[in-house]
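Excluded from the complex is one protein chain; the other protein chains are retained at their positions.
The block that comes next holds chain A.
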Amino acid sequence: MQQGEGSETQVTWEDQQNINKFGRLNNRFHELEDEIKVAKEANESLEDASNELILSDEDMVRFQIGEVFAHMPREEVEGRLEKMKEDASKELERLEEEKESVLAQMAELKKILYGKFNDSINLEED
């Protein structure tokens, strides 16, 4: 209808839904960054633990289960650590994949929204 100011582009329900979706993805993106940080730390701790285990020459090691340190033969601990490492790296992989997909979807929405609203909309982080 009116033009020239750029501020009067009609916002449809579809646009609103896209903006909502973008907001949700952006939120998820930040959550994922935190989760990935935690998962990386977990991976590193496990790696450290198994390195220490290789260096130590004790047959019985104390392994934390729940709140207590159980005395366990080192082979068993090795096995458990391997399993934990495997799970932790799978989890990290899953999170990284989700992050990629979130970023791709955000880029797609940016294209649509900037295409319609130009500089009347700002989708960048402050």
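Methods note: a contact is a pair of C-beta atoms (placed from the backbone, for glycine too) under 8 Å apart; a residue touches a chain by one contact, two chains touch by 3 or more; residues count from 1.
Methods note: contacts and distances are computed from a predicted model.
Participant: Looking at what's absent rather than what's present, what does UniProt name the missing chain, "Vacuolar protein sorting-associated protein 35", "Methyltransferase small domain-containing protein", "Prefoldin subunit 3" or "Glutathione S-transferase"?
Facilitator: In UniProt, the chain that is not shown appears as "Prefoldin subunit 3".
Participant: Against the chain that's been left off, what residues of chain A make contact? List them.
Facilitator: Touch set of chain A with respect to the missing chain: 2, 5, 7-8, 10-13, 16, 19-20, 23-24, 27, 62, 65-71, 120.
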